[in-house]
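Everything on this sheet refers to the single structure shown next.
The complex appears here without one of its protein chains, the remainder shown in place.
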Amino acid sequence: MSKKYDTPMLDELEKGAFPSFVTEIKRAAAHSDMSNDLLGHTETCYKERVTHWKHGGIVGVRGYGGGVIGRYSDMPDKFPGVAHFHTVRLNSPSGFYYKADALVELCDLWDKYGSGLTNIHGSTGDLVFLGTRTENLEPFFAETSSRGWDLGGSGSALRTPSCCLGKSRCEWANIDTMAITNDITQHYQDEMHRPAFPYKFKFKVAGCACDCIASIARADMSIIGTWKGNIRVNQAEVANYAKTMNIQAEIIDMCPTGCMKLDGKELRIDNANCNRCMHCIAKMTKALRPGTEQGATLLLGSKAPIVTGALMSWVIVPFIKMEPPYEEFYELIDKIWEWWDENGKNRERIGELIERLSFPRFLKEVGLEPSPAMVKEPRRDPFFFWAEEDIER
Amino acid sequence: MSDLPQRQTDIGPPHYSKFLHPVIAKNYGKWQYHEVLSPGTMVHVSETGDKIYTVRIASPRLLSTDTIREHCAIAEKHCGGYLRFTSRNNVEFFVDAESKVAPLVKDLEAKGFLLGGIGPRISNIVHTQGWVHCHSAATDASGLVKAIMDECSEYFTTKELPNKVRLAVACCVNMCGAVHCSDIALVGVHKTPPRIDDVNVKNACEVPSTIASCPTSAISPNPATKSVKIKLEKCMYCGNCYSVCPAMPIADAKNDGIAIVVGGKVNSLRSNPKFSKLVVPWIPNNPPRWPQVTDAIKVILKAYIAGAKKHERVGEWIERIGWEGFFKETGFEFKYQHIDDFTFARETYRMASTFKWS
Partner (left out) sequence: MEKEEVKKIIYALVEASTGKKKLKQSDILKKVSADHGIEKDEVKAALRDLVDAGTLIFTYFGGSFIEIPPK
């Protein structure tokens, strides 16, 4: 077995109630020299208060342009086990559901080819296998892909789409998030594995406005389930809630549109004024359910602050059915990507590109009609453009 | 390596239907309501009358194969092998009868797993790689998460809050994760500009793309060295140039630290999704337990618990009392750094005389 490192700072992080990542590294270190050297390496980072990882390098599997992130230590002589410490991203199944036998099989392979450390899951939703050497990448890919797993996205490509668990275990899902996510993933395998975009592109699919997958904050395209028509009300259950809850204070007074009132013991909803925020449904789940004409709102553009500030996705399609084979949806996506490819600069996300060029121009060029649903308010300034056909010559 | 199986490409992930508990598969799309039974358990009830019980445990996200095998062994013993992970990296186990919950819970607790995270509580902290695996980290992520969750663990396992409080940690401003829309979030920040390694800029970087990467146009060519130069007063230390050119390292052990942003959310309940806003511009990196950071989070939580109405998220509470009210309640110092002078600055200035005295 390899050298034992003194790790007084990391040891401190094994104390306390919450599960410890240090304990996990130590468990892996018991049978992996790589993980053992990771302990020494990480302790050094803690002591010096600085990272000791270098920029990624050119690593991957043959034919693909993503799914592997190169990582090298800047102290390879001191910690040879992490001289290479590359990440492999495996595309997770929609909804993050697993069966034990499949996970154990992946664990066996990772103990054979890698450090024995994982992230379940990475921020984008991949199964992240943390730390292996360049020569192990192809064998690990052959072993996992032959068992039905594929790599996720990285680089200027479609990233692994992800979703909330939707209809599988939630009464609020207005769309089949898992089916949609799986379909998008299979439909765009080439775009995921062979980077062809100006920069990354993420889809995240949420079944309702609760947005348990945070799609509005971190997906270039956020697909959020919603409905048209009336909230379904079970008045007997409303009466039951009234026994334990102050409906006036907790529901009606907190409704953002003031569209609800109590009529005796019955709850009345002015559905035309409802903006489908989900507060009442989430708090009175036995009594209230979304309407039955269900679909999704498509929003575009969110990203973290790099470089000119964080964006949340905004509405581009107020309502779309989102049922197989999703033809209308895929036609729109292809048009959006084509427009981005024509106009985008290297490292420019779709949201930034629209900001730089013009949202009305984007709408016109991808063939979407303007709608008040797309804006909080109309523009304040008088500086707008007209097309040639609007001018009298 | 002739014993390797034939590799396949472009097959995508396994279809999720292979991994669904039979009760979940049977009642797909038929769920009627759910009830939280305890901080770590809930039941979903179907229109068919079927029920599925979920038991949730905490995870550090960074998992060894040994621990995953323990999760799997418990899933095999109690749940027909079925388990899942939440979008906040907790682990969930399923059983189809109430009588099966207690034996499952007993085995999980015997193994030392921490149950909780359901309902108006603090769930697991979404976070990034930090010093464990990232080249651009300005702080560690896993260590901060561990230090904070140890301090707040009773809000995971038992105690209730006015509403959920979603925490997030990003080890640099690239923010892998929804840090910019969390109730309370930490982000690793730099305070000093990148250092230019002229020889390596010349050899390893494309000068035009390095210049183009700068959001404030602080970088320009340096013909004398065939490298670049930085107008220091324009640099706001985002590190984007380092992302495209490794010869411009920005990590600075003495000056890297942590900013705290609060009041964000992603759902639309009651009020629209919100960005998190800056409340503490910089706290020095003080590993392994970052006491100044955990103290500041406790101050925020205490003020929220004291001031928020039931169902109000942190951001909704702050909007009701006003940001001037937030600084008064927390005692945090309001500095020049709090006032925006970047892309969206104008939207944030108070164009009215209707503020509260603090």
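Letters are used for the chains, namely A and B, taken in the order the chains are written, and counting of residues starts over at 1 for each.
The working rule: contacts are C-beta pairs under 8 Å (C-beta built on N, C-alpha and C of every residue); 3 or more make two chains touch, one makes a residue touch a chain.
Nothing here was measured: the structure is a model prediction, and the numbers come from that model.
The residue from A:S156, A:N230 or A:T308 that touches the chain not shown here is A:S156. Note on the undisplayed chain: of the listed residues A:D6, A:E48, A:E293 or A:D341, the one touching it is A:D341. Among A:Y199, A:W314 or A:W339, only A:Y199 touches the chain left out of the display.
Shown as candidates are A:P19, A:G40 or A:G60; the residue that touches the absent chain is A:G60. Counting over the whole complex, chain B has residues 206, 208-209, 213, 243-245 touching the chain that is not drawn. Residues 55-56, 58, 60, 62-66, 70, 154-157, 194-199, 341, 346-347 are the ones on chain A that touch the missing chain.
The criterion applied here is as follows: only the chains that are shown with their structure count from here on.
Centroid to centroid, with C-alpha atoms defining each point, chain A and chain B lie 12 Å apart. Residues 1, 4-16, 18-20, 24, 28-29, 31-34, 44, 52, 54, 58-69, 71-73, 75-76, 81-87, 89, 113-114, 126, 128-137, 140, 142-143, 145-147, 149-150, 153, 156-157, 170, 173-181, 209, 212-213, 215, 238, 240, 243-244, 246, 251-254, 256, 264, 266-271, 273, 275, 285, 287-289, 310-311, 342-344 of chain B touch chain A in their complex.
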